[in-house]
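Take a look at the structure below.
For this depiction, one protein chain was excluded, whereas all remaining protein chains were kept in their positions.
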Amino acid sequence: MPAIEILQLEKTYSVGHLRKSKRVALKPFLLTVEEGEVFGYLGPNGAGKTTTLKLLMGLIAPTGGSARILGRDWRDPEMKRDIGFLPEQPYFYDYLTAEELLAYYAQLSGVAAGDIPQRIARVLDRVGMTANARVQLRKFSKGMLQRIGVAQAIIHDPKLVFLDEPMSGLDPMGRLEVRDLIQSLKDEGKTVFFSTHILSDAETLCDRVAVLNQGELRAVGVVADLTAEVGGKVEVVWQGAKAKPAIEALGGECHTTANLVRAVLAEKQLDPAIDAIRRAQERLISVTPVRATLEDYFLQKLGGGSKVIAGEVKA
Amino acid sequence: MSARIRHIAFNTFREAVRDRVLYNLVFFAVLMAGASILLGQISIDIERQVVVNLGLSAVSLFGVVIAIFIGIGLVAKEIERRTLYTVLARPVRRWEFIVGKFLGLVGTLVVNTFFMALGVFAALLYVARHFERGDLSVAVALYFIVLEFVVITALALLFSSFSSPLLSAVLTFALFIVGTFAEDLRGFAAMTHGAVRGIVTVMAYLMPNFAALNVISQSAHQQPIAGSLILYNTVYAVLYAGAALAGAVLIFERRNLK
Partner (left out) sequence: MTARRSITFAFAVLLVVCLLGQAATVHRLDQMRPEKTLEEVLYVPSAKVLQRLSLGYNGLLADIYWTRAVQYFGTRLSSRTKSTRYDLLYPLLDITTDLDRNLIPAYEFGASFLTQTPPLGAGQADNAVKLLKKGVAANPEQWRLYFDLGFVYYLNLKDYAAAADAFRQAGSMPGGNPNVLPMAAASAQLGGDPRVARALWQLTYDQASQDLVRKNAQAHVRSMDLDDAVPYLESKVAQFRAQHGRNPAGWMEMARAGVLPGVPKDPAGDFYRLTADGHVLVQHPDKFPFATRGIPDTE
């Protein structure tokens, strides 16, 4: 049974008070996520990722289409016992302590009263917040809130976990912890559906990804398959500066360290590059194939309307 | 189902307490104590009446203010702050959320009124030296005040489900005033004719009705209060609050959260 089936869900907003104009937030699309997968939902801001999640959670109503989660209608309240949700930039009741918040959510999700204390202890340990169990949430930093956010998403041991930008607001250590957590969730047999615009996370963690842009689903598949579409690159290292202009003309960005120059070029530019280095009579040190990244995929496929800066997609 | 409602209600109560709502009891205690001592000094022969009138009016006023101030934010605040997202992602039905919030605020007001009642009776004992049978009316008056809170809370919650806190506060407060004069409104309606009469009558019967719930003066004069009045007032409060809550549920079920 698929964990998630999106069946032509769409969402259009009417904007304005007197003269209503329509804004399409999400165009209808089909998507299936299998059980046990870690699925990445990628796209720039405003692409419709959060809209999709809000539709699936029943926070907003679709203008068309439907969905099934764990084989049940997406609006079925009983199904929600088996799913967890971490929203983007979550806010929680800041007058509660971490323990109280988790207890409240566990109660609402139907966890037996007797089990709650141990579950809380375990989950706090898992997200590294045991020391702050009795601290009121109003005193938490953004990173701490994010961890509690993950904690409340899994306190009731759901089969399927939805995470909207789980890495946002975290320092590199924190991001690593979240990555490890997602991996451990997968090891437990859970399905994880998370949206992000940090591509490197998606590459390492996800079994499959979907790419969304301007409300439209642009691609779905295994990362390797997607990047294969885009073609590989090579890294060329040589000694000397004379060949630099020629290499740059071929599209390679040159980085110089001492007198070694590194440039990354498209595979098909390899031969002209080697020729240029030989013509400059400089010494070739190494040629290494570099795997295409999702970054490359984005740049190539999505082109107009999105940029990739430091490994993140920006609209 | 009822467990979730219970949990939401308890959490709403907890929020009110941590919001330092119960501190109003301190002011109330000071007020009652001050009034009693003052009355003890001057002898005007109507100390009992003053204590009951002042005490019960303060209970009513403080409670209405609390009911409105907290009530208007019950839903609106959760939507604004997005604390609702993680709640609705759970098996909580939207109607359970509304009912739970309602019961939580009413519970807060009942607790608050209970402590205030202790204050009123303490002050009464102080100025009158002993209780009389007629003082039972004061307990009934307090019960009616709680029924008043039930109606106002339901109204504040209704408005909270679709409008901003400021607008909700104004509307709820306006309905509170109208409700105090609802009897007059119905009287006016009876004096009009034709199509106007139909419209005004319908409007008059949609308004909340607080006249029958106010027996403060009677209890100050130790007059007995009919059992049938207690029964009908209870039925009234339950039905009116039920209507307002049903309205809130119907609106909230359809609401797209931002």
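Order of writing sets the labels: A and B. Residues in every chain begin at 1.
One rule holds for everything that comes next: a residue touches a chain if its C-beta (ideal position, glycine included) is under 8 Å from a C-beta of that chain, and two chains touch if they have at least 3 such contacts.
Worth saying up front: this structure is predicted, and the values here are computed from it rather than measured.
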item	value
Among B:31, B:212 or B:257, residue touching the chain not depicted	B:212
Hidden partner chain, touching residue among B:69, B:95, B:115 or B:173	B:95
Residues of chain B (touch criterion as defined above) contacting the omitted chain	46, 93, 95, 181-184, 186-188, 190-191, 205-206, 209, 211-212, 217-218, 220-221, 226, 228-229, 232-233, 235-236, 239-240, 242-243, 246-247, 249-250, 253
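In this section, only the chains that are shown with their structure count from here on.
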item	value
Interfacial residue positions of chain B with respect to chain A in the complex	3-4, 7-8, 11, 14-15, 18-19, 81-93, 254, 256-257
Complex contact set, residues of chain A against chain B	54, 57-61, 77-78, 80-81, 83-87, 89-93, 95-96, 104-105, 107-110, 149, 152-153, 156, 162
